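One protein chain is absent from this view; the other protein chains keep their places.
Chain nomenclature is as follows: A, B and C, assigned in order of appearance, with residue numbering initiated at 1 for each chain independently.
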Amino acid sequence: MIKVGIVGGTGYTGVELLRLLAGHPNAELVAITSRSEKGKPVANLFANLRGIVDLAFSEPDMGNLKNCDLVFFATPHGVAQNLVPEILAAGIRVIDLSADFRIRDLALWEHWYAQTHKAPELVAEAVYGLPEFNRSAIAKAKLVACPGCYPTSVQLGLMPLLEAGHVDAGDLIANSASGVSGAGRQASVANLLSEISDSFKAYAASGHRHQPEIEQGLADIAGTAVGLTFVPHLLPINRGIHTTLYANLLADDIDVQALYERRYQDEPFVDVLPAGSYPETRSVRGSNYCRIAIHRPGGGRKVVILVVEDNLTKGASGQALQCMNIMYNLAECAGLSMPALMP
Amino acid sequence: MIKVGIVGGTGYTGVELLRLLAGHPNAELVAITSRSEKGKPVANLFANLRGIVDLAFSEPDMGNLKNCDLVFFATPHGVAQNLVPEILAAGIRVIDLSADFRIRDLALWEHWYAQTHKAPELVAEAVYGLPEFNRSAIAKAKLVACPGCYPTSVQLGLMPLLEAGHVDAGDLIANSASGVSGAGRQASVANLLSEISDSFKAYAASGHRHQPEIEQGLADIAGTAVGLTFVPHLLPINRGIHTTLYANLLADDIDVQALYERRYQDEPFVDVLPAGSYPETRSVRGSNYCRIAIHRPGGGRKVVILVVEDNLTKGASGQALQCMNIMYNLAECAGLSMPALMP
Amino acid sequence: MIKVGIVGGTGYTGVELLRLLAGHPNAELVAITSRSEKGKPVANLFANLRGIVDLAFSEPDMGNLKNCDLVFFATPHGVAQNLVPEILAAGIRVIDLSADFRIRDLALWEHWYAQTHKAPELVAEAVYGLPEFNRSAIAKAKLVACPGCYPTSVQLGLMPLLEAGHVDAGDLIANSASGVSGAGRQASVANLLSEISDSFKAYAASGHRHQPEIEQGLADIAGTAVGLTFVPHLLPINRGIHTTLYANLLADDIDVQALYERRYQDEPFVDVLPAGSYPETRSVRGSNYCRIAIHRPGGGRKVVILVVEDNLTKGASGQALQCMNIMYNLAECAGLSMPALMP
Partner (left out) sequence: MIKVGIVGGTGYTGVELLRLLAGHPNAELVAITSRSEKGKPVANLFANLRGIVDLAFSEPDMGNLKNCDLVFFATPHGVAQNLVPEILAAGIRVIDLSADFRIRDLALWEHWYAQTHKAPELVAEAVYGLPEFNRSAIAKAKLVACPGCYPTSVQLGLMPLLEAGHVDAGDLIANSASGVSGAGRQASVANLLSEISDSFKAYAASGHRHQPEIEQGLADIAGTAVGLTFVPHLLPINRGIHTTLYANLLADDIDVQALYERRYQDEPFVDVLPAGSYPETRSVRGSNYCRIAIHRPGGGRKVVILVVEDNLTKGASGQALQCMNIMYNLAECAGLSMPALMP
């Protein structure tokens, strides 16, 4: 059994990690920390874990984590970088679900997150945890930077076309919509049910923190810089991301459907739907799947790619466990094969 | 008082007409028809109208409509065209909320609606009821074809740029999302709450019946043919359309914000938000407003326009009353000045 | 025109007052205050009021309110009592939507609200603003204490039976469910969409602040003390209260349906549904109606009364305007006759 610790277990990615770990055959939770909830049993905060998780939150320090083989960080950005160096030095591997180690360009990171990075030397060492692109590097990684929820959907949606060089990489559009759990579990007026239910809006169209991460990832995939317009929207639902991608094909006779089916045929969690399909976010609710459909309206050169994932699962904690499975040479689906909850 | 009749009052655009007419100072409902609900008091079907609407549904025939000055059709496509010729011949004006008279190209209409048009001679005579584009023609019209909900949002969102010739009309993208009341009040599995709540999906990406209407309208506005990619999505909300438009500016120095503010400064129901804003569908719920915001991510040539409207109000029944107000030379806001219900 | 001021216009009862006043033919908003939002245009906070309300928030002091005929308090409990004495002394009438003047037993008030009352001398003078019970006193009142949302539904639901002495007043049950706008517009984790959508729960079963108000009201109606079990629940909707009342009839042959129809036949906003009906909260969404249905399962002595209202309208701001109409001898429905928004 892999001995697992979680730093920052009071948010939605934390409780999702706990839910998934509860069903994992090869991992055992040995520590979970939270400064604010120290001493409180986890199940007092999250009633769904009553009878399932017996641990209480402890202080986030090395003393509580030293028996772990692997530590997940489910903290806001800016937190992991303080503790990760010490943990790695103790020979413990780390999967960080926050943004701290995702962006290789330090200046860019510091611009978007408006703070000085505390562990710049680790940024280059971190492996970007997108299994479909980076599987072999993940296997050997000491420190994995787990991708953001939007970036996962955009990169998986465009990967086959960019790898093949079949679209104009300078004019990509990602029109995304996310359930509100993506905004986290902080007190706010903006995310009250009264404020956002029965409504819909765009936000951050003029700049979202996930944009540089997406652009870096797409450039890695394409082998060239990309031009991306990214407009996120807020859905009045709990979980789920739906990304509608628009790109311009460079030739008429590209069989995009076949390209995607071939590219993802061995991927356990990427499901290319039959031509003409429309993926629903509920079809991945609580599961680690990403479902993709391809459309070419009017048969022209504009290709429309529809991508769904659960922002907390394949977009965060499920992907983190998938990385763990790869790092420990387990079956990649171990603990992750549950179907979505539907309805 | 204008004596008003409604044909087909059992759907959502019908009940919305009834709600709005109940507060209109210059119009009086004298007849409402429904073949299936004949004899039943309207308020038995729609409890919100108890104590407000006393009429019962009657058979949809001339006998019941002959005392009207104006008849609204709130019927599925293919119905109005059977009865409209007779009504017009009796000197009664008509506002049709269905698709029957929206598309001038008969062959195109018959292709998309898969039936032979029964009143082709009236198609050319019908005036497209988009006040912001067609106000003077509406004023004199005998037969108004009220725009569809998606088309209203797309046309109002692109009108200033297309009129000014500032964007590449050959590469327009409309990424729309609609509340489910747009799908009507018919029994179906697909629109059960259990099937679509807590979920989101695209649909009809490869062809929606509103596409030819939108393309005709945009071409009228632009004075040239347009190339449009239109992808509608289904929101798990009752009311509201949000359209995110993407277009490529033809020059760097266009002040899009100023252009929109100027174009719509005298329009009573089009509200251009301050730069940097994000319109929410709830801000127009139950109201006749259309709110628009302009974004230029990174300051480049890609312009992103955000548009919200209530699909049943500005997208259907409110717009129909706005047309009525214009046709009868009333204040254009008469009966339509209520704010949105928020929260 | 009645010159109206609002103290505390940034919450949900405040914005609902603004929405309703915008359509009122006899009232004019001349001042709206908010300490925290001082100087900000109202429409910047509530986008639904763009183009409709031009005022900005001002400091809550007498200087800004001195030109008013009537001032509404839409503040949290504990606020109105500080300013009301001065306002009344200036000859301005007051309608308080908060709990400050609802409970005549000062000790009881101070127990439940855990503070010392600042204007105890006004508590006895205040008139409880339930028009269906207190109309003539409201007409002459200088200070109206507008009922809470739950108390309105419970009192209207039991009034005819208690007045007639037909039920055991010692064993009443009110099982209520409220939309979350009743919890106000404060930042909180508990009311995030992610926490309460797609879920349902009871709360405060062992004691809710509305309980003493309800008991006082029911005792006034019954002319005797009552025994009430009150269990509120939280609905994942914006607006709406549904109360299911259980009481034991004292005789077999009471025609409860006829009793209710007779009692409420002249009430403009209480609608007794036909026998066998089930009122939906949406049938009153955004309207001032209260709809009631009577059931006697198995024809026995247990009577079940179903009551719906919009917690922000008949349960708060609409009822406040109804009181204003009575106080100024206007048509009681003035500005309040709009039907519910449905769907």
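Observations on the structure shown:
What we mean here is this: contacts are C-beta pairs under 8 Å (C-beta built on N, C-alpha and C of every residue); 3 or more make two chains touch, one makes a residue touch a chain.
All values reported here derive from a predicted model rather than from experimental measurement.
Looking at A:60, A:129 or A:286, the residue that reaches the missing chain in the full complex is A:286. Touching the missing chain, out of B:238, B:287 or B:337, is residue B:238.
One chain is missing from the display, and on subunit A it is touched by residues 12, 15, 18-19, 22-23, 46-52, 181, 197-198, 238-239, 271, 273, 279-280, 282-287, 289, 291, 312, 337-343.
Panel shows subunit B; residues 12, 179-181, 183, 185-189, 191-198, 236-238 of it touch the chain omitted from the view.
Residues of subunit C in touch with the missing chain: 173, 175, 177, 194-195, 197-203, 205-207, 229-231, 233, 235-240, 242, 244, 246, 276, 278-282, 285, 295-298, 302, 304, 306, 308, 343.
In the analysis below, only the chains that are shown with their structure count from here on.
Between subunit B and subunit C, the centres computed from C-alpha atoms are 36 Å apart. Measuring from the averaged C-alpha position of subunit A to that of subunit C gives a distance of 45 Å. Counting partner chains per residue, subunit C has residues 12, 181, 197-198, 238 touching two or more of them.
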